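The following block contains the structure, expressed as structure tokens.
For this view, one protein chain was removed and the others were kept in their places.
So that you can tell them apart, the chains are marked A and B in the order they are listed, and the count of residues begins at 1 in each.
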Amino acid sequence: MNYFAEAIAWIFNPRHYGAYDGIDTRTLQHLSISLGVVAVAAVIAIPLGYLVGHTGRGRSLAVAVSGGIRALPTLGLLIIIALGVGIGLEAPFVALVVLAIPSILAGAYSGFEAIDRRTVDAARAVGMTEWQIVGRVEVPLGLPLLIGGLRLAMLQVIATATLADYVGGGGLGLFLFRGLKTSDYPQVLAGSIIVIAMAIVSEIVFSILQRLVVPAGVVAGQTQYVRVKSSGLRVASGS
Amino acid sequence: MTWILNNLELIGQLTLTHLATALPAIVLSFVLSVPIGWFANRFHVSHGLVLTVCALLYAIPSLPLFLVLPLFIGTSTRDSVNVTISLTIYGVALMARSTADGLASVDADINQSATSMGFSAWSRFWRVELPLAGPVLLAGVRVVSVSTISLTTVGAVLGIGSLGSLFTDGFQRNIPEEILTGIVLTIALALIIDLLLVGLGRVLMPWTRAKTSGTGGALNPTAREAVTV
Partner (left out) sequence: MIEFRDVTKRFPDGTVAVDEFSLIMPSRKTTVLVGSSGSGKTTLLRMINRMVELSSGSIEIDGEDTATLKPVALRRRIGYVMQNSGLLPHFTVLDNVATVPVLNGVARREARAHALELLDTVGLDRSLAERYPSQLSGGQQQRVGVARGLAADPNILLMDEPFGAVDPIVRAELQTELIRLQRELDKTVVFVTHDIDEAFLLGDQVVILEVGGKIAQVGSPTEIISAPANDFVANFIGAEKGKRALSIRKTDRGDIVIDGQGRAAGVLVDKITESGVGDRANQYGASE
């Protein structure tokens, strides 16, 4: 555990703050890269996911594309883009957006799909327009799963953004790569601890958010809800 | 094409190294997750505990883990065992959850009828619960295998050999063809192993064949997956 103490000391050493390669600068950089990436990915993926979830069309395409992206090694994508556009933030940013899209897309459409079909059917039967069904029923009820998708995307991006500095994109990866090159293991461990801490904080923030956005009626009396649902199975096959 | 043709031997060797690093992690995470998933599903308290620990392990980025692990287990920084062990940890974090979910998905009526027929708790688990949880387990293994194969490439930035070495080498020597070869081969490996798993599932679980091709597995984005890096 000697390394661990040294790493903590490294983190709290005032000399490691302030400069362009300071812990404060790099942490802020890492965080803003991650937030920016997730924001851009969300702008692309949420409308697409809602479209798929609401219409039920293009689902197999969305699943196939997401599956394909999942198998795509982000490191390879990042490097091949970097060969094209040069070193810097552009290549990692694009690669990370690609990485984040499947989780958010899945969160958006699975949030819609998880809603009891009878609820949507009833909303249509009482005369809601398609936009009203989306806005007043599907979006609020699907929010917990969407936040779940954003949470997973954020976790993946925070973790993977450590690769950004491999092509000079900045972020906390610097401490990992520099420490490795100079066999400065306290520095490696310190960088790792900061990234892990950021990931855990993100998990905590999102899990709180996820709880907050569950619509009130869905939390209340959940056991009863299950009972009512299962008793409905008997007659679920009306003509 | 010339680069590929001139380097067939290197490509083949890296593919084998890649598999030798990734496959044990996939198998190990499946084997380890069965008792952990059982434990999680068995008791109310252990359920929350196991899932929390899994979520925490899962939050650890893999590049730091590759680097930090040797400090604890005493291997060299460039040893592929670091990658295998790290990826096993992620695999277990994912699979234990799938296993617990899968076991929980087995109809309580079926368990009771198995008990009433005279199955012991032990034989009921192996002959009724685990097989019936199979489809959920398979979906979990498929996610783990795809992400493990993809994540194995990350070791390359630390000098641990895999198809990812084609990325780093191609970057340093400015050979796009080499990087592309690495990307295509990684995806191909992931898809081949995914297909093998689906085939294995059909052989081992013939009763699931009647249903239309499942929504589960690696291509189902609703399932959780390992963090890239």
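Methods note: a residue touches a chain if its C-beta (ideal position, glycine included) is under 8 Å from a C-beta of that chain, and two chains touch if they have at least 3 such contacts.
Everything numeric here is computed off the predicted structure, so don't read it as measured data.
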Among the displayed chains, the hidden one touches A
Which listed residue, A:Ile8, A:Leu35, A:Met128 or A:Ile200, touches the chain dropped from view? A:Met128
Sole touch to the unshown chain from A:Ile104, A:Leu141, A:Met154 or A:Leu189: residue A:Leu141
Under the stated touch rule, tell me which residues of subunit A contact the chain that is not displayed. 116, 118-119, 121-129, 132, 136-137, 140-141, 215-218, 220-222, 224-225, 228-229, 231-232, 234-235, 237-239
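Just so it is clear, only the chains that are shown with their structure count from here on.
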Under the stated contact criterion, what part of subunit B meets subunit A in this complex? 55-56, 58-65, 67-68, 71, 77, 146-147, 149-150, 153-154, 156-158, 163-164, 166-168, 170-171, 174, 176, 179-180, 182-183, 186-187, 190-191, 215, 218-222, 224-225, 227-229
Quick check: in the complex, which residue numbers of subunit A touch subunit B? 3, 62-64, 66-68, 70-77, 79-80, 82-83, 99, 102-103, 105-106, 110, 152, 155-156, 158-160, 162-163, 166-167, 173, 176-177, 179-180, 185, 188-189, 191-193, 195-196, 199-200, 203
